[in-house]
Each structure stands twice: as structure tokens, then as C-alpha cells.
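For this depiction, one protein chain was excluded, whereas all remaining protein chains were kept in their positions.
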Amino acid sequence: MTVTPLTTTPEVTPVQLSAAAVAKKRLSSPWASLAAIVIAVLWTLPTFGLLLSSFRPELDIKRTGWWTFFTDPQVTLDNYRAVFDSDSVNLGTYFVNSLMICIPSVLIPLSLAALAAYAFAWINFRGKNILFVAVFALQIVPLQVTLIPLLTIFAKVGIAGTFWPLWLAHSTFALPLAIYLLHNFIKEIPAGLIEAARVDGAGHVSIFFRVMLPLLTPALAAFGIFQFLWVWNDLLVALVFAGGGDTVAPITLQLANLTGTRGTAWHLLASGTFVSIIVPVTVFLLLQRYFVRGLLAGSVKG
Amino acid sequence: MFSTASTTPEKLLQMLSALLLFAAVLGVVLFFASRVRGKRSDNLVGYLYLLPVVLLLAVGLVYPGLRTIYESFFDAQGNAFIGVDNYKTILTDGDQLTVLGNTIVWVLIVPVVATAVGLIYAILVDKSRFESFAKALIFLPMAISMVAAGVIWKFMYEYRVDQPNVKQIGLINQILVWFGGKPVQLLITDTGKLNTLLLIVVFIWIQAGFAMTILSAAIKAIPDEIVEAARLDGVSPWSMFVKITLPSVRTTIVVVLTTLAIGTLKVFDVVRTMTGGNFKTSVIANEFYSQLIRADNQGLAAALAVVLFILVIPIIVYNIRQVRQEA
């Protein structure tokens, strides 16, 4: 694995074999593989059960376990057809809404947090430490306490019921953790790089863009994925700010409503879940390579 | 631009214009920052960079947070000042003590186990042929919403009566039956906090992917020379792990533990969707929601939120000391 963006630093050289790999190799390999397989199976099994369930007929789901599939395979696509039926469930519209909510809710906090993390790590200004601790501590404010005050503001400004409250709320809620994680990454960047740029007369703006941003890309991609997942799967914020109509509400909300006013609809939830997983999993697979060399947060100091 | 968009192209347009607006705001901040010169420039640029963040946080988190602290000293409707009565309730009422106890069990178990699993798995699959696939498998639960996770785990924990014509639909009980045991009503059994532990399993299942991803990246960044040197010294695999890998990713472990601990303190939807907080499984964040929304007791809810603040203080202090040590 080559850590491309960091090759400019003399301290870190391309890694051929990581310590872990060596350790693993020396650990009796069959056991290591077995352990890995056990963990992987344990972690995948529950989801796998749901995947099978999503193709099973409604009554079978209620009456027998999903493993019955192996002895008595009954396959149907009805559950998937039902969730795309535009007259009732209509997941398509909510799918679009989820995307509309997610994109700004990832980009906005990401860029703001990058700026802030840079400031906390490399700019000496008064009150920096106190401010940083304050931002860090804000992670604990339970979202629930913010909902009514924020909705009141949104209603007064006249943007309630649009995408704006969701964008602003998600962006705000993401900031403390984003800043904390990015700061942990940014502060590990060798000081020499920044000093050198400063000597060349670069200001903080150009250092940020010319030096930091290229190094930060993987970390940003990594946090971007996390934030994307959190927003994509959020229900609480959506419940309060999006309501139940199909103009703004994301897919999670419709999934939650799927169970019907008074019924259980496990079959629809099963298929609906897989529709909603498609995007996050795709995003993960596509961006995984950034991920791998991405969050170097807290790695050994250069 | 601030009105309701109802068709997909309209939504798209609104999103793009919002992003443009945001870019413009950022542009202005950066423009001013680049103009700042002179002795005090660091102060000014620092504040400018933080300005949007501070504004958003002040309105979105600080103000509601302070209001919550204030409200925690008032009664259910927020009308009468009742001092620390709400806190007394939390610390004396039997149900509330269970809630507090559960929260502590959660926060002690989840971060440690999720981090351990993530770390071990990251090491095990590192450099293997199927690395990215193997990682995607552990990562998958993160991509699943809680609503969906609730359904997934229903098919693990569900109980069906032990009768001739009735089949189990929950895997765990099925396994019990296969091995000649009797099915157990897993989620309502609170002996030895069994049901709480089962809920914790779900949360660990979700969070291990986070730990694994971040730790894996840190492991890959351990410089080669260190590894090579150790290898030449003939270090055993175990001491390689203890003496090289662990110290190298120590700060990352702290970051992951911290993030998970805070996430765990706020856990609410796992409990909400799986037991609704019944059968002695409630935790503070869920109890907070119940009191605020169901019981309409603003004061007690606020006090519960403040208790969350307090519980996180040790974590903050620890992190500050970390930062100091490094500086």
C-alpha cells in the first residue's frame, strides 16, 4: 500500500509490509484466517437472513425462520414490486429526497470542519484551546434537546417544511465530531511542511488550499462517507424537520411508516431495507480506496 | 429557493443553488482571510475560519444546551422552579437508577468490545487477498438504518412458543432448539441483564465497522522501518502486536474509544426500536426521549440530558490530557 499524499514528507516512506501484516504472518496463519472468517460470518449472518427474507413470501416470513429457505426455497419478487408501487409505498420519490438531503449535508459540514480543524491545529489565536474543548464537548448535546428550539427558528424564518432545516440541522450536528476527527488527522501533518510554506510567504488561505487540502483529501473522503451514512440512515432529525409528506421526507421515514398504521409488514421492511442499503454500500465500495489510506488520524507522528 | 420544491428537477435546482450559496459564503470568508496581514493576522484568520462553525454551533447546540440546563431546574411544564428535585428523582427513583446503571453498562462494554473487534479484524484481514471484501462485510451494518437493523435483529432474537406446530423464526432460539434446548424469551429476560446485553450486541454489531475502518487506516500508516527493525530483532508476533502495533495506533484507539463512548451515551434508537425501554432495558437517552415526548415532563427530561453532559466530562478531561501530553 502506498500512502501517496504523504510521500512528500521525508518522515513517512511508502509502506510495503505493515506491522500488522507481519504480525499476522507470524501468527499461525490458519488460526488467524479462521478467526477472521468467524467474525465475518457473525457480522454478516443477520443481514444475510434479512436478504433471504426479502425474497420470501409474506406468510412464510411470519411462520418459519429464514433458514427454512435452504430446505424449502420459495422465491418471490413481490416484496420488491410492492415497495416501488407508486400508488402506495413509492420508495422512488423518497430515494430522491434522501439524496437531496445527503449531498449538502455532507459537503457543508465537511468544508466547514476542515477549515475549523485547520485553524485549531495550525493557527495560533487566543482562546484556541478553550474553544476547541468547547466544540469537542458539544458532541454530547443530545439532538433531542435542540429540536424544538431549532424548529421554532426555522418556522419563524419561514423555511420549515423545505430541505433547508434538514441541511442546516445535519450540518450543525455533524460539526463537533467532524472537527474532532479531522483535527486529530491534521495535527499529525509534519510541521515542517507548514513552516516551509510560511517561509515562502504563503498565508493561511493558500497553505490551506495548496498544502493541506491535498493531504486532507483521504481524511475528508473517509469522514464524508461516515457523515453520508449517518445522514442517510437518520430518522430522528427527519421526523422533526421533514414530516411525513413526500416532498422532503427521506427513505428512512417511509420505511418507518411502512409497517402501516396498525399492521406489521416485515416483508416490505425486508425489501425496503435492501433498497435503502444500495446507495451507502455503493458509496463505501467506490470510496474505499480513499478510506484505506484515508483516516490516518492519530497514526504515529512523522 | 427557500420554498418547497416538489418535482425532482426543482429539488435538484434547489440543492444546487443551496450549494452555490454556501460556496459564496465560504468564498467571502476566505477572501477576507486572505486579505488579512500583519501581526495580529493569526488571531483574525483563526476567528474567520471558525466564524461559520461558531455561528452554527451557537444557534444549533449551545443555545439549546444552555436552555436545557436551565429547564432542568423546573417542573414538568417548565412553570415552577423546583431546584434539584429532578436530579433527586434520577438518583433515588428505582426505575431511574436502573436506567443509570444500564447506561454505565453500555458505556463500559460497547467502546471496548467494538474497538477490540475492529482492531483484531483489521489486523487479521490486513494485506489478505480479500481485504476490501472482508472489510466491506464488517462495514455493512453501518450502512443499515436502525429501523432496518431492528427488523434484522428481530429475525435473530424472536421467540416462538415451544409447541409441535410452531417453528422458531429467530435464529438464536432455533439454534437452542436444534441443540435440544427450549426457546427463551430473550428480550424480556432481564436476569443478569441478558436483554440489555443483547441490545448491546446490536450496537456493537453496528459500530465495529467504524472502529475497524479507522484503525485499519492507522495500521497501514505504521512506518515500514519500525516493522523491519523489529523483524530483524526476531520479535515474536505477539510482542510485535504489543510492542509495535498497539503503541503505534494508540492515539487512534483513543480517538475511536472516545467517539464510540460518546455515541454510546447517546444511544437511543436501538433501545427504542427493540424493547421500547421496557423490561428494564432503558438507558438515559431513551428515558430522556420518553420523558420529553411521552410523559411530557420537560424538567426531568432536561435533567437527564444534563446527566449525559456530566457523564461525558471524564471523557473530555481524558482527551484534554492527551492533547496536553502531545503538545
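Should a chain be cited, it is by its letter among A and B, assigned in written order, with residues numbered from 1 in that chain.
Operating definition for what follows: a residue touches a chain if its C-beta (ideal position, glycine included) is under 8 Å from a C-beta of that chain, and two chains touch if they have at least 3 such contacts.
Definition applied: contacts and distances are computed from a predicted model.
A chain of the complex is left out here; the name its UniProt entry carries, from "Manganese transport system membrane protein MntC", "Alpha-glucoside ABC transporter substrate-binding protein", "OB-fold domain-containing protein" or "Cell division topological specificity factor", is "Alpha-glucoside ABC transporter substrate-binding protein". Under the touch definition stated at the start, the shown chains contacted by the missing one in the entire complex are A, B. Interface note for the absent chain: among B:Leu187, B:Ile244, B:Ala261 or B:Val312, the touching residue is B:Leu187.
Of the listed positions B:Leu21, B:Val84 or B:Leu246, the one in contact with the omitted chain in the full complex is B:Leu21.
Residue in contact with the omitted chain (choice from B:Leu13, B:Leu66, B:Leu91 or B:Val242): B:Leu13. Seen from chain A, the chain kept out of the figure touches residues 58-59, 62, 87-89, 147-157, 160-161, 168, 239-240, 243-245, 253, 256-264.
Chain B residues in contact with the hidden partner, per the touch definition given at the top, are 1-7, 10, 13-14, 17, 20-21, 24-25, 27-28, 52, 55-56, 59, 76, 159-163, 165-166, 185, 187-188, 272-273, 275-279, 290-291, 293-297.
Everything below uses one rule, namely that only the chains that are shown with their structure count from here on.
The distance from the centre of chain A to the centre of chain B, with each centre set as the mean of the Cα atoms, comes to 12 Å.
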